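The complex is shown incomplete by one protein chain, all other protein chains being positioned as in the whole.
A and B label the chains in the order they appear, each numbered from 1.
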Amino acid sequence: MQIVAKGLTYTYNPKSPFASNALKGVDLTIGEGEFFGIIGHTGSGKSTFVQHLNALIRLTGGSLRVGEYDLADKKCNFIELRSKVGMVFQYPEYQLFAETVEKDVAFGLKNFRKDMDEEARAAAVREAIETVGLRYAEMEGRSPFELSGGQKRRVAIAGVIVTKPVILILDEPAAGLDPLGKQELMELLHRIHGGWCKTVVIVSHDMDEIAENCTRAAVFSEGKVAMEGTPAEIFSRSGELFALGLDVPMTARCALRLKERGIDIQTDYTCRDFTDKVLALWKAKGGGDAQ
Amino acid sequence: MLNDVTFGQYYPAKSFVHNMDPRAKIVLIIAFIVAIFLARNFFGLAAVFLVLVFLVLLSRVPFGRVLRSIKMILFVIVFTAILNLFFYSGESAYEPLVDWWIFTITYESVVNMVFLALRLFLLVMGTSILTLTTTPVALTDGIESLLTPLKWIRFPVHELALIMSIALRFIPTLTDETNRIIAAQKARGANFETGGLIRRAKAMLPVLIPLLVSAFRRAEDLGDAMDARCYSGAKGRTKYKKLRFTWRDLLGVLFFAALITGIVFLNMYLGTKFDIIAQIASLF
Partner (left out) sequence: MEAVRFDNVKFSYEEDGAEFAVNGVSLSVEEGQFVAILGRNGSGKSTLAKLVNALLTPTEGKVTVFGMDTLDPKMTFEIRKSAGMVFQNPDNQTVASVVEDDVAFGPENIGVPREEIGKRIEFALDAVGMQAFRHATPSRLSGGQKQRIAIAGVLAILPKIMILDESTAMLDPRGRREVMEVVKKLNKERGMTVLLITHFMDEALQADRAIVMHRGEAVMDGAPEEIFARSDELESYNLTLPRAAAVCKQLQAAGMPVGNAFDAEELAEEICRSLQKG
């Protein structure tokens, strides 16, 4: 399913002294199969935008198509759409509610697939719990509230992917996790991506995370898309990013410093590629041979 | 759905009324209510109404905004008015207008209904001027200050005020949180809009439980944060905010004293509400 937004606008609290334009004409296409990054400050409109994608915020201006669903159409089946476009909010562990992990994960299935029989449902729940890297036998009967922070987050994600959404959107999925937890979470997303989940969209503040993981990204600023492209394209325009008050990945900062000293490194800004390019340059200058 | 930006009614503006001491405003609103109930005839209510219009102009809050507060309790006004119309039990000097089954409508019951509806209308408008021009925080401060004498009978005024202030402080946070949880559960297919009452109440559980869990977590955090900032109850505590009674408040007090005196005079010289029928008749 492809996401095509044209001229998307949205205003919070219209006609009140607190009216604020969250989106001022967003044009953005996210193709099927992408691992897409959305960058921007708090208040740039990025959260408002992603909540449009599964109709949590109803379209009020512009057009938006997600696969065959036209969100401007009042007859559009929003419930069905939501089962295909999964949404993981920031700190999703705070939405856990059921008495057992099993029941919490099953919540989405019970809502979306009412006709599903017990057995098939249990199997789907088990698969979701195992996909997020937890052991079903250990987890199913436990209360989600007694788990560790990292485990809670995984259970919450299992509760969204249990319906096997074709598009998975995650708002700051790694926020608050420690470095290893972040790394494990990103590995989990890559594991899901490419199977039944065709497209992953992550909203992130962490430029390193975007550079390392995304195929393409968009920079939101003041309710509009300010930049769009591959991470390599975006992070090579560091001046514009700085002007927007945004940062660049560590590799880009380093490459920028090297450029000031006349060393030009063409990289996609992943750590691995950056390391390889530096080593290649060093070898080209005869480094390594001397030893 | 819940609206995230405002709570309470406060309408931000710079005006004479906004700048008054919240204590003065609370006291004067009580005076305003007294005036409404003191008035025995329509002339008294007219005087109150004029004062109200004057206050709205002075407060720079648009009339539409003030009227909006009526909308919420319009039903209550209409309902009480109708009850009064049918079940007015006073004596009547005239023939009944309608006399059917248990319903009797007389001139007096009509007058009574109109009078009552006007009273309620003025009451709601008047109090909403208070809430429109005073922030909840200032209201809390005002109430705390006015309740201070109760400290003598060991009433926990400080604790009560702190509780109110923390509650106010957390309303926007918890509103945001509720919206987020609702959105998250909707994304998982929860349906809050259809079904019967029980079904809908049940559908709220996935929202209420996380909200409660979160409120407890926040309370725990806040307790730690207050401890860390040396909170240990009212004893030995000072207070930074001092409310100031100014010339504005003095003017307000004088103004309302004049209003109440005026109403007493109108009561004395212009008869009761029922005399309005004769008074109108005498015009022709």
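FYI, contacts are C-beta pairs under 8 Å (C-beta built on N, C-alpha and C of every residue); 3 or more make two chains touch, one makes a residue touch a chain.
Values in this document were obtained by computation on a predicted structure and should not be read as measured data.
The residue from B:Pro136, B:Gly189, B:Pro210 or B:Gly252 that touches the chain not shown here is B:Pro136. Within the set A:Glu32, A:Glu138 or A:Asp178, the residue that contacts the chain not displayed is A:Asp178. Only one of B:Pro62, B:Gly90, B:Pro172 or B:Gly195 touches the chain withheld from this view, namely B:Pro172. The chain omitted from view is touched by exactly one of B:Ser89, B:Ser232 or B:Ser282, namely B:Ser232. Remark: the residues of chain B touching the chain excluded from display are 135-137, 162, 165-166, 168-169, 172-173, 176, 217-218, 221-222, 224-232, 236-242. Although one chain is not displayed, chain A still touches it through residues 41-43, 148-150, 175-181, 183, 205-208, 245, 247, 249-251, 253-255, 257-258, 261, 263, 271, 274-275, 278-279, 281-282, 285-288, 290-291.
Throughout what follows, only the chains that are shown with their structure count from here on.
If you check the complex, the residues on chain A that touch chain B are 12-13, 16-18, 51, 54, 56, 79, 82-83, 86-87, 89-90, 92, 94-98, 107-108, 110-112, 145, 159-160, 163.
Interface residues of chain B facing chain A in the complex, by the touch rule stated above, are 3-6, 11-12, 177, 180-181, 183-191, 205-207, 209-210, 213-214.
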